[in-house]
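Some notes on the structure that comes next.
Take a look at chain A:
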Amino acid sequence: MAKVTIKIDSQPIEVEENSYVLDAARTLGIDIPTLCHYPYVTPYAACRICSVEARDSKGWSKVVTACNYPVWDGLEICTNNTRVLGARRINLEMLMSRSAPHPVLQRLADQLGIKEPRWGFGDNTCILCGLCVRVCDEVVGAHALTFSERGIFRKVSTPYDQEADDCILCGACAKVCPTGHIVFEDVEQRNVIHKEFGLGPNAAIAVPFRQSIPNIPKIDTAQCIHFTTGGCQVCSKACPKDCINFDDVEKSEEIDVGAIILATGFKPFDATRMKRYGYGRYPNVITSVECEMMNNASGPTGGKVLLQNGEVPRAIGVVHCVGSRDAATNRYCSRVCCMYSLKLAHLVKERTSAEVYNFYIDMRTPGKGYEEFYERLMEEHVHFIRGRVAEISDWALDPSEEGKLTIRVEDTMIGAVRRIPVDMVILSVGLEAQADADEVRRMFNISCGKEGWFLERHPKLAPVSTFTDGVFLAGACQGPKDIPDSVAQAGAAAAEALALVDCGYVLIEPNTAGVDADQCSGCRTCSAICPYSAITILSDTLLAQVNEALCKGCGTCVAACPSGALQQKHFTDEQIMQEIKGVLNYV
Partner candidate 1 sequence: MSTRRYTIDPITRLEGHGKIEILLNEKGDVDHAYLQVPELRGFERFAQGRPAEDMPQITSRICGVCPTAHHMASTKALDDLYKVTPPPAALKVRELVYSIFMVEDHALHFYYLGGPDFVVGPTAPKAERNILGVLGVVGLEIGKEVIGMRKQLRDLMTLIMGKVIHPVFGLPGGISKAIAPEHQKDIIKAAEHAVEFGKFSLKVLEDLLAKKPDLLKYITSDAYTHRTYYMGMVDSKNKVNFYDGSLRVVDPLGKQVALFPGKDYLAHIAEHVEPWSYVKYSYLKNIGWKGFVDGPESGIMAVAPMARLNVADGMATPVANQAYEQYLHAVGGKPVHFTLATSWARVIELIYAAERMLELANDPEIVSPNVRTIPTATPVEGIGVIEAPRGTLIHHYQTDEKGLITKANLIVATQNNSARIALSVDKAAKGAIKGGHVDDGILNLVEMAFRAYDPCHGCATHALPGQMPLRVRVLDSNRNLVREFSRE
Partner candidate 2 sequence: MFEKPSDNSRFEPRIVAFFCNWCTYTAADLAGTARMSYLPNARVIRIMCSGRLDPQFILAALRQGADGVLIGGCHPGDCHYQEGNYKTLRRIALLKRVLRDFGIEPQRVRLEWIAASEGDKVQHVINEMTEQIRTLGPLRLERREMLPALGEQPVLLEEEASAVGGGAL
């Protein structure tokens, strides 16, 4: 495209023909205030705050709006002489005369040195900049908003002022509205905390969760405007590196590998299963994981521990063994809860200086520095009450419990039932095997115990190996485990995997099957049943032959072989017959 050269405040700049002054000025870093400009919609010059003076070399000059005045060769722009500022003042004062006092306008007024708007204030915060209308049309493509009426009655409205069927509730209008005239009401119960745990709204394009690998944003097609209306694509316009790809779809790839490490982890116990603890019913009953998010400085609450009404809790209960050591849910101890509960107790006390109560069955603090940490918390005056919590309710028996959550528990130390009112309850949920553990283990042909934890080949001798060669285990998929243990095991698994891949060959079982060609009649009983297609029928002799590299040594074919021509090394018919004799020899 042809280039032209213009000067802004006597700084020259070469820009594309028919581009607008405002853009050129911004590239030069010269600030021109606007209210109705938004990079992704066509300029509209509704607020006229962006007025500047245009000149040519022959002395002609005129006040124009920078947002939509196209450049031409030799054009000179002045953004701050008295004529320009005067024009902006008048325009702003007119806007203020319609609008109620508003911080955005007020800030501009201060910059332009307006003490009192000459025509006073109006009562309508909408300044008819039309950004919302243009965004809804051009970006969202929903066309749910428009201007209606004329003159002083002119206003932004939905068709016939009715609820617009075309509106997709994307909230774009509210987002661009310079004066906050359009408000989107948050209908979510809890206004804090992170989407990862189903707690509140989030951008349609975002990094799935913190520290996710790969750490890049992902489009939630269910929420994305583009996938709803076909419009928007603001993200791709905004992305300087053109990384956004709307056509990308989920696909599975096949990769040949020499070894596989299963580190599928665990799933936190679903606290809603413990009805009596009211999770899901009481907003301020949260799980340990949610609390963890709260404490995260980069988390949704910026590291603050807040109740759903935004206030800071004064008393907090931490309930141990939720979904652990419980005949009704999981009998096993989840092993990590005691320690993380102590950690959370410490953090929330530190951040809120609330009274913190820990309800435990037994404190299990094995490991380096753990017991000491427990003692430290007691010094920090965290309360420890030994007893399984019976129920959590908002039913107040006396004024002290009004508007609070009451924890009912038998304190087995003093042998009495206690009611403890708190503002927030943290449920220390246990660890459970992934819901799809069974499918996964079948896929890898390994076994798992009743609880769904993957089974190691041998608890002592082969703790990271499985019954399938080349498949190893790391982390909580094998059983509840804390981070240090998981890391240690992962290291071991990696080493095993590398050792296997590195040596470049595999050892096969010695107990493969073999055919005695002299006794084989080629009846094809074996080839039909071999699960590994290790038995082929030779084209010339029509007899069976075992490929020892493919044979895994199950011996099924041997049991089936009608002539006894097939035998399994180390498990021949004769050997087993002798074993039978042997075991029956003693009385």
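Please note the rule applied: a residue touches a chain if its C-beta (ideal position, glycine included) is under 8 Å from a C-beta of that chain, and two chains touch if they have at least 3 such contacts; residues count from 1.
On the choice of candidates, all candidates are chains of the complex that A comes from, given by their letters.
Small disclaimer: the values here were computed from a predicted structure and weren't measured.
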| item | value |
| --- | --- |
| Candidate touching chain A in this complex, from 1 or 2 | 2 |
| Contact footprint of candidate 2 on chain A as seen in their complex | 442, 445, 447-450, 455, 459, 467-468, 509, 511, 529, 531-532, 552-556, 558-560, 568, 571, 573, 576-577, 579-581, 583-584, 587 |
